[in-house]
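The structure appears right after this line, and notes come after that.
Left out: one protein chain. Kept in place: all the others.
Here is chain A:
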Amino acid sequence: MGMTMSEKILAKASGQANVKAGDIVWVKVDIAMMHDLLGPWLVDGGFQRLGGKLFDKEKVVVVSDHCTPPATVQQADILKFTRDWSRDQELPYYYEFEGPCHQVIVEHGHVRPGRLILGTDSHTCMAGGLGAFATGIGSTEMIGVLLTGETWLKVPETIKVVWDGRLPHGVYAKDMVLKTIKDLGHAGATYQTIEFSGSAISELSMDERLVLSNMAVEAGAKTGLIEPDHKVAEYLRSKGVTEEIDMISSDEDAAYSRVLYYNASELEPQVACPHEVDNVHPVSSVEGKAVDQVYLGSCTNGRISDLRIAAQILKGKKISKNIRCLVVPASQHIWMQANKEGILDILTEAGCIVNMPSCGACGGFTSGVIGAGEVVMSSSNRNFRGRMGSPKGEVYLGSPAAVAATAIEGKITDPRKYLPKEVMV
């Protein structure tokens, strides 16, 4: 019997030739990632009580993104603690004000195929889009990782999700992943890996692949993996990675717990309705729902291709007078690229507000939380009750194109209306 990508990565990390789903293995961690809100200020007490010595500072990455820029004194204190701790530990890799951690560690070359990455955030699974086994852990578990570089993991079974065919115009990776989560259910992949494959996945850009892996956890998955190919290799080379790249893949005869098949050409734009990410419906069934705010950004869908699509839709138009449109590029690098391409001008002229790259209002932390009775259409990844502010607010999730079209009309809108065939992407 062959091995899945998950089994291969965990076999390597545990120093064994073979492991199989269900095995409990002690693994060596390649990258331990923390962010400000669930990082040093929660970890330091136990870390110091147990000796306070990092297993390998080259393998520890800290990103301040949730409290940036601080909206309260408490957030400022957490940010300062994180910055000071990273300096005291002489960490070579500390980033702040650069954007959400998941995007930052990809852009800086920390994420590579075959690596085992653990982070104190549930969306750490995004790194699986490059073929790394990446998953979220709690702060206490991180104490052990920081001290020993090891932890135990149960080798997960894998659900294979095959998307063949060609996406129609106006339909994106976000729609694919929402449809997948709808079918699996929000706990349908708990304790398992989701492996995305098929011709429609190979066709996706790096930006789009990361949407799929980012949201694997919304079906309960431990990680979301995509087999690395030449696009991943070229991306890493462009980020200055010179070492050999482990082009890992699942064996032909690997065992899957379940296989789902989809034809991408039949997919329509999808929207996740309050208050669960698997409460997914075609955009046609929620069209016309009035919104108070639209949010274009996050580690899920704030990348350059997302901003380009929004700019195509909003160029020369004005957003509805009844709403606010917040744009949050997923990194400083993306912000600068969008600026160079004139995208920020287009969006600002349309009436959008461009905020700095951070976790922002996506998790209800800073810059744009909502009040009671307010409705948001967002390109982010989670719509739980109270997620973006008031528990009496509502969050709908869709693609950046659907978000941009909604901004024009002030109500949930099918993006295809604003994407004529000749500008399809």
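Observations on the structure shown:
Keep in mind that, in the parts below, contacts are C-beta pairs under 8 Å (C-beta built on N, C-alpha and C of every residue); 3 or more make two chains touch, one makes a residue touch a chain; residues count from 1.
In the analysis below, contacts and distances are computed from a predicted model.
One subunit of the complex is not drawn; among "Response regulatory domain-containing protein", "Putative tricarboxylic transport membrane protein", "ABC transporter permease" or "3-isopropylmalate dehydratase small subunit", its UniProt record names it "3-isopropylmalate dehydratase small subunit".
Residue A:G51 is the one among A:G51, A:G240 or A:G316 that touches the chain not shown.
Between the chain not shown and the residues A:R308, A:H333 or A:R387, the one that touches is A:R387. Considering the full assembly, A:F365 is the residue among A:Y295, A:F365 or A:Y396 that touches the omitted chain. Check A:G99, A:G220, A:P269 or A:G398 against the missing chain and you find that the one touching it is A:G220.
Take chain A: the residues that touch the chain left off the picture are 24, 37-38, 42, 46, 49-51, 67, 72, 74-75, 77-78, 119-122, 124, 135-141, 143-144, 147-148, 152, 186-187, 190-191, 220, 222, 276, 363-365, 369, 382, 384-387, 389, 391.
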